[in-house]
Each structure stands twice: as C-alpha cells, then as structure tokens.
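Dropping a structure here in structure tokens format, bear with me for questions.
With one protein chain held back, the other chains of the complex are shown just where they sit.
Naming follows writing order (A, B and C), and every chain is counted from residue 1.
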Amino acid sequence: MASKALAVIVGVGPGTGASIARRFAQSYNVVVLARNPDNYSPVVQEITSNGGQAVGISTDVSNSNSVNAAFDQIEKQFPGSPLAAAIFNTGGGAVRKPFLELTEDDFSNALNSQAKGGFNFAKRALPLLLKAKDSSAHPPTLIFTGATASVRGSANFAAFAATKFALRALAQSLAREFGPQGIHVSHAIIDGVIDIPRTKAWVFEHEDAKLSPDAIADSYWHLHTQPRTTFAFELDLRPYVEKW
Amino acid sequence: MASKALAVIVGVGPGTGASIARRFAQSYNVVVLARNPDNYSPVVQEITSNGGQAVGISTDVSNSNSVNAAFDQIEKQFPGSPLAAAIFNTGGGAVRKPFLELTEDDFSNALNSQAKGGFNFAKRALPLLLKAKDSSAHPPTLIFTGATASVRGSANFAAFAATKFALRALAQSLAREFGPQGIHVSHAIIDGVIDIPRTKAWVFEHEDAKLSPDAIADSYWHLHTQPRTTFAFELDLRPYVEKW
Amino acid sequence: MASKALAVIVGVGPGTGASIARRFAQSYNVVVLARNPDNYSPVVQEITSNGGQAVGISTDVSNSNSVNAAFDQIEKQFPGSPLAAAIFNTGGGAVRKPFLELTEDDFSNALNSQAKGGFNFAKRALPLLLKAKDSSAHPPTLIFTGATASVRGSANFAAFAATKFALRALAQSLAREFGPQGIHVSHAIIDGVIDIPRTKAWVFEHEDAKLSPDAIADSYWHLHTQPRTTFAFELDLRPYVEKW
Partner (left out) sequence: MASKALAVIVGVGPGTGASIARRFAQSYNVVVLARNPDNYSPVVQEITSNGGQAVGISTDVSNSNSVNAAFDQIEKQFPGSPLAAAIFNTGGGAVRKPFLELTEDDFSNALNSQAKGGFNFAKRALPLLLKAKDSSAHPPTLIFTGATASVRGSANFAAFAATKFALRALAQSLAREFGPQGIHVSHAIIDGVIDIPRTKAWVFEHEDAKLSPDAIADSYWHLHTQPRTTFAFELDLRPYVEKW
C-alpha cells in the first residue's frame, strides 16, 4: 500500500465529491472525508469492488482537531504514499435568508464550514503536497470548489457569499505562495445546479440544464494533469442554458 | 439631544476613523466605537471642544455582546435620533505570514474582526438605518472600509484577504438587499498606505505617496450625500504614485 | 478670457453632458463638443445667460481630424487657459442586435465612436492636462463615462460591449501611466437608465428609478476635487432599485 500516490477529497456525498473520487481512483488510492459515513460509504464500496483502493474517514472539516485526526490516520495508513491531489469540496454554509433573520450562528457556521474548513484542510494538505513534488507524475494539486457566491454577493446570501469569497481569497493567496514551489492551486466556480440525487426532482425548461458531476470531475482531473509551465488558476463551469 | 441625526463609526483611532468622525460631526452627532478608549478619546474631545457632539464607547466589534451593548447605549443616549450613517472601519486581522506559520488563532481572529465584526455591526445598524429613512436629509448610509486585500489574495495574506473578501461579499449582499429599501450600502477599497501617526516614519520615493485620511473622509461624505437615484456601490482610492 | 481654467466635455446633449457642463461651469470656462450643434446649443446659452463662459464646437469624436480641429480652436480661443478637466461622455455605439444581424459597419462604428473616440480625445487632452499641472486648483482630471456594458458582455450587445470594454482598458492604461505624473484619470460605470428627455416616457415600477444627470455630474466634480494623495479610479453609479 506504500508507493501508489494518494488523493484526498473532502466533502464527499453522492454528487460531485463521489464523481471526483471515482475519477481520481482511476490513478490513485483515494481517501474520502465527510461528516457522515453514510455520505462516503457507497463510493468507497463502489471503488473497492471495482478493484480500486478507497478509505473513508468521518471528519468535520470546520474542526481542526477532526481534520488533524483524519490526516494523522491517512499518514499512518498510507506511509510513504505521496499526496498527489487534495480537493476541498464541502457544501456547508449555503444558507439563504433575509439578512435580518440571519442568526449569529448561521453566519459563524458558514464561515467555519468553508473559510475555516479550507484553512484547516490546506494546513495539513500543503506539507504533504510539498513532500510529494518529486515523486508525483503530475504537479501536486490543491483544488477548491467555488460557487456563484464566490464572485457575487447576492441579496439573502450574505453568509454564504462571505464564506465563499473568503475561500476564494484563500485559494488565490495559496496559489501565489505555493505555485512557485511547484504546487498547483486552483479554484473552480460551479455556477448552476448540479445534477445529484438531491436535485433530481428539480425540473428545468431545457434538458441538460444541470451540471454533470462527472464532467466537473473531468475538469478537475484536467487541472491536475497540467504541467507546471501551464497552470490554470480559475475555471468557471455552468450549464449551456444558465443565465450569467 | 433628541432630533439631530446620528453617525456611528466603528474603528476609530488617530487615522481614518478620526477623520470620518470629524467630517460627519460637521452635520451629525457622532458615536465612535473602538476597543481602547485611548483610540477614540482625542477625537471625542476635539469634536466636543469645537462645539460638536461626540460620544465614545469601548467596543469589541468581533463580539456580538459588546456590539449589542454599544448599540443599546446609543439608543438610550440618543432616543429618537435617526441614524443617518453607520461606518465600519476596523483595521483588525491584517496579519502577514507565510501560510504554514499562520496559526488557527491568526485565521480565526482575522475572520472575527472583519467578517464577523461587519456582520455584528450591520445587524444592529440596519434596523436603525431603515427607521431613519423618512427623517434623514440624505439616504441612510452604511459604508464598509476595504483594502487591496478585498480584491486580491496575495501570498502571505491568506487570513487578511479571506476576511476582507468576506467583508466585501457582505457589503455587496447588503447593497443588493437594502438598496431597494432606500439604504445606501457602499464599499471603499483603500489601496495604499494611509498617512497616519503609525506610518509617519515610512518614507516613499515621491511626496504625497500616502492616502490622506481627510480625503478618504470627504469621499465617504460624498457617498453619503448621493441621492437614491444615483448610488455608488464601490470606489477604489489610492495615491497617484501607487502601483496597481 | 486668459487665465480662468477650462473644462472640455465631449458628448453633450440634453442629459448627462449638459449637467456636467453646468456643474463645471460653476468654476471653469467650459467647451462642449458634440456632432450636432442642436445638442449643445441650449446648455451653452443657459450657461452664458447665467454669467458663465461656454463655447460649443461641432465635433465628430470618431474622426481625429475633427477632434484636432476642435482642440486647435480651443487653444486659439483660450490661450494660456489651463485645462483643468476633460470629460469623455459620448453615447455612440449602443447598438443592440442579435450577433448574426450585426453588420460590419455596426461593429466598426461602435469601435470608432467609443474606443477610437476616446483615443482621439485623450491624445489631444493629455498634453494640455500635463501642462496645467502647476496652475490648476485641483489635479487635472480626465474622466471617461462607462456603462453596464463596460464590465459585462451581454447577449445582443457584442458591439457596444466591445467598444465599452476597450474604452475602460484605455482609461486603466492612462490612469497607470499618467497618474504618477499627477493627472487624475477616472472611469465611471453608469449602470441604469439616465433620466433625460429621451427616457422621460419610460415608466418604472418604483419612483426615482432613473439616474439623475445632476447627481452624476456631482460625482464627477467630486472625482475632480480629490487630491493626488487620494485618487479614485473607478466608481459604479446606479439607481437604488437597479438589479445588478
């Protein structure tokens, strides 16, 4: 279990996270993190039963102790395995409320799940990515999943936009600091509804109006395979009929 | 003390905050908030001795209890006084460190001082601004002070950029929600070194290379006096020789 | 007629241009340029009959010969008069068509009226603004009027967005080159319908839903009076009920 490279994905439910895990499992061992094992267990089983290697660890990304415990376990379970890719894909904090109804807890929880969560994750992932630089087929990669709210503070989205803007700032800052050290840091703006079990019932006027989680995963894999001469920092992804 | 309108400014030290207080004190009673009374006392005395009305309240903007206590005191001390302007100008969170040296406390403190502070302040200011709509000479105004880090995540500025991006998201979201209700929400990007006591010794190649706090205050006053037909949301201010 | 400073405004019809002319005529002699004398004559008469000094010159800003002739006449008519402000406010090129119906002439005319027009105007204005540096009460100022289309390429607006994006690029480039030489270059994004004779009949759901040309002029004057320590480059102006 030692030498094959590793991808760690946080925020793995039945949607984008699972697609990313599947895609990266074609080349790497994968570790998937989520609060609730029910979220990651199906994809772990699926990858394993297809002959891949996947491990799930129950993790609360907004809590540094929990993130640290997860990474301690990863390092114990995959000693010497270089970290090729770390992907931050949590969905927390997406509260929508008129501002005067937004509670202090709503706002703090939003900040903690994305901005603080991204910080906790990057703190543990970056040293491993740096260590993997010479043994990785592609430049070690750290990708953050953004949203429309990463670049637009809409009415009733004060909390979500605040934490998504903050996460984008973190991604930019890390790209500028760790890019020159050979780490590929990227930020993907997912602008639209993703086609996942939770949104299955949402009907749109046009067909194909929801983002494909597999296609998002393909774009993340493309980012990962870019050589250091030609890093993309930011990518916006949306369905062809999306208004923007 | 009842009917004259009120301006509340948080983040008042000897620099921009004091200039804003002085400028708005030409027309309003002013309340200045800062953690340390040493920061606001000189400008309170100056305004008072010039015949104006100014009150300082020691406040920790990152703490909602402290902000609530301050606003409770304001409402008691100025009953019936419409809130014409609320200005969020705190300087906290400006830590500069390589990311791997940044502690969890650094990051949390940064998020708390600007993003959370802005939230706490807006939660109490907005109901008062809404109430003042019909009695105010100019549209009630909420201004947030931004920085270069509000729009650029530079290397070694992960924490400060995260919280400044978040504050800008908050400002945008509030502008879109409360603009149509007649409240003028603005965000000013201060891009450069401000000419304050702390930066007096900083020497630049060219003269006039530092932002004037009085000129910043004049721009804030201009924003405040715009009619609702013609609101500016964002303004970037920098010295003529600043690289950008 | 020699020593009083001068403001030159191009694109003067009965709307924003006239308001800017009126506002700057409170302090300066003004020269107003437009293709059709019918557009500028009323405001010239109004300023003159109020004791101000105003001159109109028929000019096609997309034609460098015409712009050169206008500036030659200005220099002859106001010898020694420092150029305090030059304002580019033309409205040309605002064609709205499905792309496949857009003709080559539509596209070229749009590029010529704004991008090329801005170039022609700046080429003649900047040497005069530089010469005025030491004799002007405020830093000599060059302001470009932008629109929603300056920052957003909407469907059916390919030509107008192309030329407005180009004009903004020109403004940014000039701000970075001439700012350090003491010239204040600004760009105002006018995002909404302006309340002018042509739009009088347009009815909106809310009152005050159109931008006030006088308020726009006040913001331009504010930009002009900023000291070089504290230049704003960009300002977005919109009615309080505008969606953005």
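Note that a contact is a pair of C-beta atoms (placed from the backbone, for glycine too) under 8 Å apart; a residue touches a chain by one contact, two chains touch by 3 or more.
What you are looking at is a predicted structure, and each value in this text was computed from that prediction instead of being measured.
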| item | value |
| --- | --- |
| Displayed chains contacting the withheld chain | A, C |
| Contact partner of the left-out chain, one of C:V44, C:A85 or C:L170 | C:L170 |
| Contact set of chain C toward the excluded chain (per top definition) | 64, 98-100, 102, 104, 107-108, 111, 115-116, 119-120, 122-123, 126-127, 149, 152-158, 161-178 |
| Residues in chain A touching the chain absent from view | 139, 176, 179-180, 182, 184, 195, 206, 208-212, 215-216, 218-219, 222, 226-242, 244 |
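Heads up, the rule we're going with is that only the chains that are shown with their structure count from here on.
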| item | value |
| --- | --- |
| Touch-based graph of the chains, sorted into line, ring, star, complete or other | line |
| Mean-CA-position distance for chain C and chain B (Å) | 31 |
| Intercentroid distance (Cα basis), chain B paired with chain A, Å | 34 |
| Distance from chain C to chain A - Cα centre to Cα centre, in angstrom | 46 |
| Shared-contact residues (touching 2 or more other chains) in chain A | none |
